[in-house]
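The complex appears here without one of its protein chains, the remainder shown in place.
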Amino acid sequence: MAALAATACAGGGDSDEVAGGSATADAPAESDPSDQAAEPAEPDAAPPLGSADVPVEVTLAPADEEPVAGGTMRFAIEADVDGLNPTASSLSAPGQLMGGAVFDTLAAFDVDGVAVPYLAQSFTPSDDLRSWTVALRPGITFHDGTPLNAAAVVASFEAQRASPLVGLAVRPLFPDDGAVAMVDELTVQFNLTDPHRHFPTYVTGQLGMVASPAWLAAAAADPALNQQPVGTGPFRFDSRTEDSVTRFVRNDAWWNGEVYLDALEFYPVADPDTATDLLFGGEIDGLHTTNAGSIVRLVDDDEIQSILDDRGEESFIMMNTSVPPFDDLRARQALAWATPRAQYDQLIGLDVLRQATQRFTPESPYHDPALVQIGDDPARAATLAAEYCAERGADVNDVTGAPVCSGDRIVIQYQYAGPSVAGTRIADLMVAGWSDAFEVTVTEVFQDDLIQNAALGAYNTVMWRQFGAIDPAADGIWLTCRTIGPVSLNWPRYCDEERDALLLLAQAEADPDVRADLYRQVEARINDAATYVFLQHTMWDVALAPVVRDVCGRTSPDGIALDCVGNGVVWFDRAWLAG
Amino acid sequence: MGRVVRRTGFAIILLLTVSALTFGAMNLLGDPLFNILGPAAADTTPAGVERIEAARAEYHLDDPLPVRYLRWLGDLVQGDLGVQFSSAGQPPVADLVVERLPRTAVLLVLAQLMATVIAIPWALLAAPRVDSWFDRLSTVSTFLVVALPNFALGVLLKYVFAIRLGWFPQTYTADAPLPDRFHQLLLPALTIALPAAAVYQRLLRDDLVSTLQEEFILMARSKGLSRARILFRHALRPSLFSFVTVFGLTTGALIGGSLVVENIFRIPGLGSAIVEAVVREDFPVVLAIVVVVASVFIVVNFVVDAVYAVIDPRIRR
Partner (left out) sequence: MTSTDTGTVTVTEVGASTPDPGTRLGRLFWVSVAWIVIVTVAAALAPWLPIDDPDAIGGDSGLDTALTAPSWNAWFGTDTLARDVFARTVHGARVSLVVGLVAIVLGLAVGGTLGILAGYVRGAFDRVVTFLFVVLLSFPSLVLAILITSLLDRGLVTIAVTLGVLGIAPVGRVARSATIQYAERDFVRAARMIGSSHRRIIVRELLPNVAAPMGSLALLGMALAIVAEGGLAFLGLSVSEGSTWGKLILDGSQTQTLTDAPWVAFAPIAMLFMTVLALNLAGDRLRRLGDVRTSAI
C-alpha cells in the first residue's frame, strides 16, 4: 500500500522536474503531434527515430514485381551461436534467425499479433482450456525424408523438456506426467497445468520448432550433429564453420510454396559498424542490429531498406528482492529515482530509441499511458536511501558479504555482461548517476555467468533485456511465483500472488478488452513493486540491400499474411533478389 | 645425439610441468558442473539431481585431482583433448583447436616473415655506416616503435590504413577466398611485425657492427672483396647466430601479442578462444590451448637450438 502512495505521488511531480537533462527538455518539441493525437499524452516518451511512431516501420521496395528464382542471400548476424539444435541450445536472435530457415514452427503470428496455425493444421482447446489438440498437416517430410507426424512433435517436445537449459522454460507450464500424448498418426494432445486460451502463442518461436526425430537421436549420440540441423523448413542445412559462415540451400520440396533463393549464408559480424560498412559496400545483403549508431546510419541511407521494430525486448535495471537491500521497497525506489534515464537516452540511446515506462510500447493494446517510470531525481533517491539506512543499516548484503549501508549510502553490487565496451560505458553512466544514494561495486561477468547468477539469485542489480513477447501470455513465466526456486526464472524473485492470479485470469480470457485490462493491472503491480527500472524499448533494425525483395511477404498455408519481423528475426522463405 | 636426447627429455619434462600446473590451477576455479549444465547445476528437484549425478559420473568429476590429471594425460597421448564443457552438446576440444590454430599460426608466420624481411636489409644498411644520419635515425625509430605497445600500434594502423585511407579491411572473414584473407591479415601482421622488426634490427646492427671490426673481415677487405660480398658472405652469417636465438625467444612474446592483436582486428584465432574459455572457466579448452601454445614455444626453441648448431661453425665442429 505504501508503494502505491509513493508512486502516485511520484507521478505528479515527475513531468516538470527533470534533473539536469537538456535532452528531455526539448523532447516534446520534436515529437510528432499528429500521430500522438489518438494517444493520451506521454509525459516522458522520447521522440522515436524518424517517423517510427508505428511499432514496425518498413521501408521496403514496392513488391509489384514478379519474383525471380536464384541467387545467394548473405546476412550478417550479430553473433554466432553455440549450436543450432532447438532442443539443446537456448536460441538468441541469430539462433532464431538461422533456425527459422531450417525449421518451421507449429504456429506463427499473423500481422495482427494473433497466433495462427502454420506447420500445424489446427489447434483445438478442451472445454476447461487445460488440454490442446494439435492436428498436423499430412504429407510433410523432414529434409532427411522422415515424415512429420505426431511422434516427431512429441520427440521434439520431450527433448526440449528434458534439456537442462531449454527445459527451464518448458517444465513450469506442464505437469510432470502426461504433458503430451499421441492421439493418432497426425494428432498430438498437450496437457497444461493451468487453463490457457492462448496456448498457440507458445509454439510460435523456439518451442514450436519441430526437428527430425532421427536427427535428434543421432545428435544425442554425436554432439557434432548439433551444428547440422534437420527440419521441415524452406532451406536445408548445407555447411557450417563456427564463427565464420553457416550456409543453407533451397528446399525444393518445401510444403508451403516455392522458395526463390538458391542459398542463404549467415556471417557472424560482432561489430555493428563493420557489419554496416559491409552492407554499404555490397559485401552482404542484409544484417540485423540494435546498435543505435548503426541504425542512424542505415536509416539515413536512401538505398538501404530498413525494417525497424521496437515492440520487442525492453532494457531495464533489474533488482534481486531476495537479498538485502533490495528486499526493501524503499531501496528499490531509491535506485529507480537515482537512475539517470535522461542521460541514458541521450548518450547511450543517442536519442534514437524510445524510452520505456513499462513492457509495452504505446501502440500496444496492453499499454497503460497512466504508468510512470520514476527516475532522474538523485536528491529524492538520497533521501530514501538515508531513510532506509537509518532503519536497516545493520543488515548484511549476502552478495557483497558486507553491511547494506555505508553512512547514508546503500552499498550494492552491479553486474553486467562483458567483456563489453558498451556495457562498461553503461556501467560508468549508472554508477555516476547512482553515486549520491549508492556505493556501487561494478562486476563484469561473462554473459553465461550473468544469466546463471540471475537464475541463482547471486546478484543485487543487473542490466537486463527481456520481455516484449507479441502476446504477453508468453512473458508470464518470468513473473509468476511458481518459477521462484533454487533456479529461478523469476529473476527478481519477487512473488506477488495477486499478480499471479491476474496472469492466470488473463491467459484464460477470451475478450480482448477484458484481457487488455487485466494485463494493465498486472503492469501497474509490476510498476508498484519497482523490481525493474525500465529504460528503453530495444530497437531492432533489419537492414537489407536494395536488391532484396519480399522479406515481408510471408503467408500461412491458409493464406493469412504473417508478421515478418520480431526481436531481430526475419524469414526468407518468400524473399528473392532483383536484378 | 646425446645433446638431442637431453634436450628432448627436458622439453617433455617442461611440458608435463606446465600442463600439471595449469590443470591444478584450472581445477581450483570451482565446480565445472556449472559449465556443463548451466544454472541447472543448482536444480534440486529429483530429475535435476539425477542429471547432475549423471554429469558427474560421465566426466569423472568426483575422482581425486591426480587421477583426473593422469586420465587427461592418457587421453592426450592418444590425441584426445577432451570436450568443451561450456558449449552445447560438449563438442571435442580438438575441433576448436583445429579450427583456430591455423589462423593464429598463419598470422604469426606472416608477422615473423615481415619482421625478418624488414629487419635484415635495415640492419645491413645501417651497420656499415655507424653514426651516420641513417644509422641514428634507425636507432631513434627503433626506440620509438618499441615504446609503442602493440594494441596502441594496432589502433593507430587501423585508424590510418583502414579507417582514413581504406586500404585494408578492418576485420577478418574466415571463409573469404585466400587472397582476401591474406589481404585482411596484412595489417594485423604488420602490427605484430613492426616492434619485432625494431628489436631484430637493433640486435643485428649491433652484432654486425662488432663483426665488421673483426680480423677476418679486415682481411677480406684487404683482399679487395666488394663491400656487398663482405656484408653478405662474411659478416651476416655469424651475426645471424644471435638473431636466430632472439627469433626463438621472441616467438613466445609474439604469441602473447597476437592474442591482443587478434582481438583488435577480430580474428577468430586461438587468442579469442582462450580468452573466452578462461572467462567461461571452460578448463579443458584452456588446458588444451595452453599446452598447444607452450608446446609450440618449446618446439620453436628446440628447433632454434638445432639451427644454432648449423649456423655457428664453433658448435658444428
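Per-chain numbering from 1; labels A and B assigned in written order.
We take it that contacts are C-beta pairs under 8 Å (C-beta built on N, C-alpha and C of every residue); 3 or more make two chains touch, one makes a residue touch a chain.
Here the structure is a predicted model, which means the values were calculated and not measured.
Of the candidate positions A:Thr141, A:Thr383 or A:Thr441, contact with the hidden chain is made by A:Thr441.
The missing chain, though absent from the display, is touched by one residue of B:Val4, B:Val140 or B:Val303; that residue is B:Val140. For chain A, the residues in touch with the chain missing from this view are 20, 22, 271, 273-274, 293-294, 340, 343, 347, 418-421, 424-425, 428-429, 431-433, 441-444. Chain B meets the missing chain through residues 14, 17-18, 21-22, 25-26, 28-29, 131, 136-137, 139-140, 143-144, 146-152, 155-156, 158-159, 163, 170, 252-253, 255-257, 259-260, 263-264, 274-275, 278-279, 281, 286, 289-290, 293-294, 297-298.
Assume only the chains that are shown with their structure count from here on.
Across the complex, chain B is touched by residues 82-83, 85, 88-89, 164-165, 167-168, 219, 223-224, 226-227, 241-245, 267, 269-271, 274, 277, 419, 446, 448-449, 451-452, 455-456, 485-487 of chain A.
Every residue of chain B that touches chain A in the complex is listed here, in rising order: 34, 37-40, 42-44, 48, 51, 83, 86-92, 95, 99, 170-171, 173-175, 266, 268, 276, 279-280.
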